[in-house]
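Each remark here refers to the structure printed beneath this line.
All protein chains but one are shown at their positions in the complex.
For chain A:
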Amino acid sequence: MNLRGMAAIYRSEMARTRRTLLQSIVSPVLSTSLYFVVFGSAIGSRITEVAGISYGAFIVPGLIMLMLLTQSVSNASFGIFFPRFSGSIYELLSAPVSYMEIVMGYVGAAASKSILLGLIILGTAGLFVPLQIAHPFWMLLFLVLTAFTFSLLGFIIGIWAEGFDRLQLVPLLVITPLTFLGGTFYSIDMLPPFWQGVTLLNPVVYLVSGFRWSFYGVGDVSLAASLAVVVAFLAVSLAVVSWIFRSGYRLKP
């Protein structure tokens, strides 16, 4: 194991976060706060309770998930895309580090940042609405698993993307719509039966539901289903990453 190599990647990625503090921490916190003001306080005051929880509190887990998914993907994808783009990836590929060490360095840093962000947003949310966390262990587990899984997805996108436009494509066209339609702002039993069925095909529903369950003890789907979807997603992402490195896809001609 080249632990020092892995740590070097991790540290340099975290240093990048510090250099770009404004966009990487401050702006997601600001935009989440705006969601609370608009949906939580302004509109939320007109909405009755959802599943026995005030609307403002109800959307907290969904909002954290929304940020967790988009930030994990965009941070991890940029982290590996930039060295590819600038050419400095030569150093990574010629160094005595294994593929897993490279992935752990990049994905670990991206996930750490997302987790940190999630906790900051959670703290921010506490300023707007009264919060309760029924199952803190599960809450952290979902936070960590989701952050790693979607950072892996971001890593894959960063290797696949051939330009900055593609880098934005997946977060914009896939992640954001899936999250908005994934029960972030509503409980899916508020939908007509047909759309409820369609929604169940959306993996984000399971993430939001599981995460919300860890807060309030209620979810749209069972805890087991939520956990199974996260783990399945993680397994698929790991398989794709290991295929990328074995085949040298977009990395080694």
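Simple rule for what comes next: contacts are C-beta pairs under 8 Å (C-beta built on N, C-alpha and C of every residue); 3 or more make two chains touch, one makes a residue touch a chain; residues count from 1.
One rule holds for everything that comes next: contacts and distances are computed from a predicted model.
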{"item": "Chain left out of the displayed complex - its UniProt protein name, from \"Acyl-CoA dehydrogenase\", \"ABC-2 type transport system ATP-binding protein\", \"Amino acid ABC transporter membrane protein 2, PAAT family\" or \"aminomethyltransferase\"", "value": "\"ABC-2 type transport system ATP-binding protein\""}
{"item": "Full-complex contact with the absent chain, from A:64, A:80 or A:97", "value": "A:97"}
{"item": "Full-complex contact with the absent chain, from A:9, A:159 or A:244", "value": "A:9"}
{"item": "Where the missing chain touches chain A, by residue", "value": "2-5, 7-9, 11-12, 15-16, 19, 83, 86-88, 90-98, 248, 252-253"}
